[in-house]
Structures are given as C-alpha cells and as structure tokens.
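Here's the structure we're looking at; comments come further down.
The other protein chains are all here in position, but one chain of the complex has been omitted.
For chain A:
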Amino acid sequence: MTDTLTLNDYGLWYDTPSGPVRILDDISLRIAKGEVLGLVGESGSAKSSLANAIIRDLPGKVHAEQGTILLGDQDITAASGAILEKLRGQRIAMVFQNAATTLDPVQTVGNHLIETLERHTTAQGQAATARAVELIEMVGLPDPQAMLTRFPHEISGGEKQRVVLALAFACEPELILFDEPTSALDATTAATLLDLFRDLQARTGVSALFISHDLGTVSDIAHRVAVIYGGRIVEEGAVETVFSDPKHPYTQALMASLPRPSDGRTNRGLAGTAALPAPRRGEIPPCIFSASCPHHDAAICDAQQVRLTDSDDRRTACARVAKGQILHTPAAPNPAPSPRGDDALLQVESLTVSYGSQRLIDSLRNRISPHVRAVNNVSFKVRRGETLALVGESGCGKSSLARALSGLYAHDGVTRLGNEIIPSNSPAWRARVQTIFQNPDSSLNPRHSIGTILGRPLKLIRTDLAPQDRAAEVARLLTRVRLPADYAERYPHQLSGGEKQRVAIARALAARPDVIICDEITSGLDAAVQAAIARLLREIQAESGTALVFITHDLGMLRHIADRVAVMYLGEMVEMGEVASLDTAPWHPYTEALLSSSHSVDPDSETRRVRLTGSLPKRTEDLAGCPFASRCPRHVGAICDSQQPPRRHPAPDHEILCHIDASTLSAVPPIWRFSDQLETQQ
C-alpha cells in the first residue's frame, strides 16, 4: 500500500537580498494511511515552512528546490496551478494556528462550508447545505442550523477552531496539515479540541501532519514523531520510543527543558541551555547540531555529512548514535528555593478593576451602562523572597490585575507596601514596584539602545546614583542577567528573544525594586529559554529577596518558579495555596480541570482527563452565584447559580472558593497517577 505522503530528500532555499538562505534540506519523511505524524521543533526550525512546502504555497522567493513530494503516487513538486487548485481543500486540507484570521469575517459559517463543498465535491445547493449541517454536528457544535447563519465574530475562539476543523474534514481529504492548531487556545479549550480531532481521525482514517512546539500535545495525538532542528529532521520514530528514551542530543536537550507533573516529587530541574540557531547560509557543517552539541567529537561527527540512519526502533541523524554509542544529557539540578521572609512586602486588599463608564445617554434614560468587572474583589499578600503565581486562562483578569499593580489602570481597593498604604499610581509605588511585560519585542523601544533603555530607570528612580556612574551600573546590570556588558551599545533588534527578555529583567532590576510583577514573561519563548529565564529569576530572588508576582497561563512552569499559586477565573480568585498543594486534592473544580488539561511528556505520570463543557457567561452580567457555575463539572445544584460561594480553608494558607465542602473536594480521585516508585516515596 502506498503511503499518503512521501518526501524524498526534499530541500528548499529562499532568495533574500543578502543571498540564498537554506530553509529545509535532506528531509525524508512518510506518512502512512491513517497515521498522524507529529512534527516538533523550536521557533525558527522551519517546521511551518515544511507545511507550506507540502501544500505548495511558499511565501518566499524560491532560490532552489530539490527532491520530491509525493501525494499518493503523484509528484506535486512540479504540479501546475490548476492541478494544485484541485488538490488543495479536496485531497490536502490545512488547519492554521489562528482561527480568527482563517475565517473571513464577512462570510457566515455556512457560506464557508457550502463554498468549499460546492467547489470541491459533487454536493450542490440543498445537498451542500445538508452536508454542512452534518459537518457542524460532527465537530460537536450546538444547534447546527443556527450556526450556519452565524458570522465568525459571533462565536468563541474554540468554536471558530471547530469550524476550521469542519472545513478541513469537509471534502474527506487524504491528508490534513495542522500548523500549531491549539497554540492560540486556552488549555481547557485546546484539550476538548484535541479529543475531538482524535475521535474524528479514528472515524475517518485521515492521515495528518501535526506541527507543534508543544511536545505534550504531540505525544497525546501523534503515532509517530519527527524532531526538526534548523531545517533538518534529527530524530524520528514512534512517539513513545522517542519521548521516553530520546537518543539524539538535541531531542535530549529539548526534553530536559520541559517541566513535568512529577517534578515536584522527583525534585527534577529544568535544563536551560538553549540550542544556538542553526546555520542557514554558506557552508553547512556535516552535522547541523554540531555548534550546540555537548557530545561533538570532530573525528566522528565531521567525517562526512550526517544523515538520518535507521536503527531498530527509530531514525536518528547523529554520527555517534549511528556508531552505537549511547549519549547522555545529565539532568539539571533544581535551584534551591530562595529563603522566604515572614514580612509581607506587597499586600492587596479587595482590588477591583472595571472597564466602561456611565454614558450620558444611559444616564438620561435612567439606565446603567454595561461595564465589565475584569478583576473582582481580590486580596492577597506576597512575602519577602516569595513568588506568587497568578494563573488562569485568557480573560480571567490576570493581565488587568498586573496593569493595575503597575499603576497603569485605575482600580478600587487598597494597596500596601510593607505596612504603608501607597496608591499604585504614586511615585513612591513606582520606585519600589517594577513590571516586566510579556513580549520583549514590544516592551523595548526599538529606537533606543540597550544602554538608554537601562539608563532611564537609573536616572528616574536611582537618584542617589551620579550621572557618570550610570554607564558602570548599566554594565553591572547586564552582567547580572548574564549578558555581555558591551550589549549596552546594541539595539533590541540585534538580540534574540531570550536576550531581549533578559534586558527587560535588567530594566526592572535597575530600580532595585521590592516587588517585581512578571506579566506572562515566559510565554512566547522556547522551552529552554523559558527554563533559563525561570532559573535567572530564582537566582536574583535568592540574592535580593525581591517578592515576585508571576503571571502565567502555563501550569507546567509553576513548580519551577513559584512558592504559592493563586488561580483566577473570570476576575475572581477561586483558589490560593502553596504550589506543593497542587499535587494532591483538594482542588477547586476549575483548578482540577486546568491541571488535567495541561499536556506534558512525563514517563513517570499519567494524567486523568477532566473536560469542561458549557460556555462562559457574558462579561457584562452581574453573576449572583459562582462564576464557574456555567462550566463546572462538579455543579451541585441551584445554590451554585444563586449564591456566592464561601471561602473554605482546607489547610492553613490554602483557600478555595466553592460551595462544596473541603472534605468532599479532598475525596476526588487524584489527577496524576505517578509511577509505582514515586507513589511509594510519598
């Protein structure tokens, strides 16, 4: 039987003003009928370019292409436009990362589906509409008839991605390409979408290429996995084999930088040495990974071009592995937690942030204008040397809270530093509380040198520092975040993503703050860079005793950065406690769902799946009951919808906002089943 897709020695070079750039080379892959191949790699590994090459839609100016791409028996590398038009949508479908931009905002959901069906299948008119309804039912969307007439802006992000999935399955293609389909979605939504895809895939027997940077997601969905680095496949094999026992040094490094649910028990640390970007121009070294490889041995590795070689259970592109050598990447030690003080540095009492103001017209009509309460009556404190993680999904109010604490948004409630009440927009607050923003690309002014960027807080806040000492202080700050001191003369665009975030950290440190607010500072970075940033923050905290408020949606990182955790849902803090308390019940039902939907590659644990259904209430509604009531899998009855839940204290310093009492919550089955060895350790 022929495979659905076969790539033979495929290579791609783009033309740029500064000469040809190697994008992909020496790619040999195949996807059998009914098989899902996962393709994992970090940013810049050209994993999306491979999808572009397969669907024959290359965004760049092609310098050269070599090898063949076979769809079934047909070579599509040389296919004409007319042939490709027939292929796309009908035999190959594609699902992009961002459903919001994939769907045309002026076309209804029905039009999208019907147009695709009428163009590529024999179904026309009534038949196409009937098939569209069938497809919408198939992807589990409620009320299919009504859904046909909806516009993309009228449905939620998760629903949009379901529509895109329905579009992909519409013509019963042989192959579907997924380019990071769940990266833009919340964990709980992504989990249900993956379940749906797994179910549809089993039913239709479609083949798929599943591209993702998230190894956990891939391990959940794919049969085989290929690891791509610098435009070459470095290791390929069955998911269980590759992930449980990686052989290639790059795969090993990648796995070592990923957090696992069992880390709390094994005290495993994260490796933070990121691989260098692979060479793209000029002479290509025999082994693409040689510049970053800890096991590089010139005699063996540089002898000849390193290609994928078969061993009994996988293919690996490593000369030493091919010789039968077994390479080990040593585990990184976990940094010692910084000493925590007893004095609260930051205290927040009943903080509320709301958007929207009373409009004149509504006042005249005696109505209250709709307003959104982004953060509702939140109180917490952070002690010296302590990290409080604020977690929650998009729209839960964590960023509004961060901006309120940075003095950027007006809010109600009391903020204290030490025991003094200090308003968050006062100079005294600004001098002692610093913020690191999510995206260093937008938080560092591209027109300012690193020296200027770091010099401003010195000038404004460190008034004790003489102007002539500032340059020396800038150099000291750069060294402190492990960057060379001569970076002061560089501009942000000359730095990599991780380096930029280090500069942003140095800028926050420049003011010698008591409290640093980190707003999603590790999302958008590769896992190894994330691990390195987390390690750096830990070290700085141990030296200076700074209190950190670490905002994130990534639960995996929590065990490596935070001491305490607060879970937010729709502006409310539904649970707060020690990070260690996350490992065992009781959990708030939302925390339980959140923890169980995060994917990770962990040979030492198995995760129980909790799936959320139901929809979020309107943000402008005033909720009488629990904010989570509409989606709660442990809903206990009318009381959830009508009464505010009480704060329960299953343990000192552990708070759960729920109608269910603590002992019942403690009795729920565990989320993770750890390997026997780890279970007995407890």
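Just so we're on the same page, contacts are C-beta pairs under 8 Å (C-beta built on N, C-alpha and C of every residue); 3 or more make two chains touch, one makes a residue touch a chain; residues count from 1.
Just so we're on the same page, contacts and distances are computed from a predicted model.
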Candidate names "Membrane protein", "C-type cytochrome", "MarR family transcriptional regulator" or "Peptide/nickel transport system permease protein"; UniProt protein name, chain not shown: "Peptide/nickel transport system permease protein"
Touch with the omitted chain, as defined above, among A:G125, A:P446 or A:P652: A:P446
Residue of A:S49, A:T116 or A:T435 touching the missing chain in the full complex: A:T435
Full-complex contact with the absent chain, from A:I461, A:V574 or A:L595: A:I461
Chain A, residues in touch with the chain not shown (by the definition above): 16-17, 403, 406-408, 427, 430-431, 434-435, 437-439, 442-448, 456-457, 460-461, 507, 511
